[in-house]
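Selected chains from the complex are presented in situ; the others are not included.
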Amino acid sequence: METARLETFSDGVFAIAMTLLVLDLKVPPAGPDAPPLWPALLRQWPAYLAFVTSFATVAIMWINHHLNFTLIRRTDHTLLVLNGLLLLGVTFLPFPTAIAAAYAGHGERTAVAVYTGTFVFIAVTWNVLWRYASGRSGLLAPDADPRLVVSITRAYNAGLAAYLAAFAAGFIRPLAGLAICGLLAVYFALPTQYHRWFGRAA
Amino acid sequence: METARLETFSDGVFAIAMTLLVLDLKVPPAGPDAPPLWPALLRQWPAYLAFVTSFATVAIMWINHHLNFTLIRRTDHTLLVLNGLLLLGVTFLPFPTAIAAAYAGHGERTAVAVYTGTFVFIAVTWNVLWRYASGRSGLLAPDADPRLVVSITRAYNAGLAAYLAAFAAGFIRPLAGLAICGLLAVYFALPTQYHRWFGRAA
């Protein structure tokens, strides 16, 4: 089967998951006796941090999905199911983001573990999806550069290791777990060697 | 008419319905006097079960929709209306999922009946849509393999029977109704004979 509809559908899920994250930002209660708005908004800083981190991570995952499917030319039932598992992690993300937003300011270990653990789940499904697609002949484009394929595999291994580190760090210092996820988003947004490759290839 | 816009539109509805399911997961109230987060999250296990089951079912319905419309080449007004009825069931799903999430832990028969009943409604509309599309000449692709068409018809009959069984079982043991829906999602995710067919054909 062609990948066109898988891409449209995944685009929709990524777009909606990113957009629903904003619902986790709560408007402080208004009214004639309401306290000043500015400090009430500032107090919600962990919610903004979690929002921006989750948004950036989903945006970067979308970029990667996009890049991968310039190499993957065909799908089969297994790839559709693996892609569904990946999207399960993505659509779940607003929930741990809301938990982190509500609890991370109190230094809650569980909140950060749920948040970083979701990223670990997503990183695992990325690895499985990519290994399946790149390992089985017939799904990758015949002219896919083998060094690029290896380079992506390596990047996904590194990503999984980094999210496992964030997960572990969160048990020692909760905000450190969150901060690693935020830094990873910034790091992945920078043009890396494997992204430059696509720039050249395109 | 072409099926391209029907597919884009349906992709959107499937994607959003899957993504809205996460709104049924509630963050336990935070604050300085809040109870520990971990047990509060664990207590919501029926909500996670309902979320994953509904998500997986919509994901699999999307895969089926995708497969069907590789065979259906043209649409008419009746098919658009039948597709609308199917999407009505899909968009309604977050509501019974929320009901099941809130009430299934208390062993509520009504909650499970509404949940499994929604799947029965969806299974009925799938059957009607497929019979209409495959029965009337001109909508299927001229080269659609007649054995594959029969195989899909049979799979949809079996699916309807299975959801009716889940509906009935829910009146005897509520959680059994939910469990059958969960198992059906796992079963349909496995590559069946008729999915393998597509793999070969594609």
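Things to note:
For clarity, chains are labelled A and B in written order, and residue numbers in each chain start from 1.
The definition used in the following text is that contacts are C-beta pairs under 8 Å (C-beta built on N, C-alpha and C of every residue); 3 or more make two chains touch, one makes a residue touch a chain.
Every value quoted in this text rests on a predicted model; they were computed, and no experiment measured them.
Because every chain is the same sequence, the assembly can be counted simply: 2 are drawn, and the full complex in the file has 4 copies.
Definition applied: only the chains that are shown with their structure count from here on.
When the CA atoms of chain A are superposed on those of chain B, the rotation angle is 90 degrees to the nearest 5. Distance between chain centres (mean CA atoms), chain A to chain B: 25 Å. By the touch criterion stated above, chain B contacts chain A in their complex at residues 7-8, 11-12, 14-16, 18-23, 25, 27, 30, 32, 34, 36-38, 41, 51-52, 55-56, 59-60, 62-63, 66-67, 70, 189, 191, 195-196, 198-199, 202.
Interface of chain A with chain B (complex): residues 1, 5-6, 8-9, 12-13, 15-17, 20, 23, 74-78, 80-81, 84, 87-88, 91-95, 98-99, 102-103, 106, 108, 110-111, 114.
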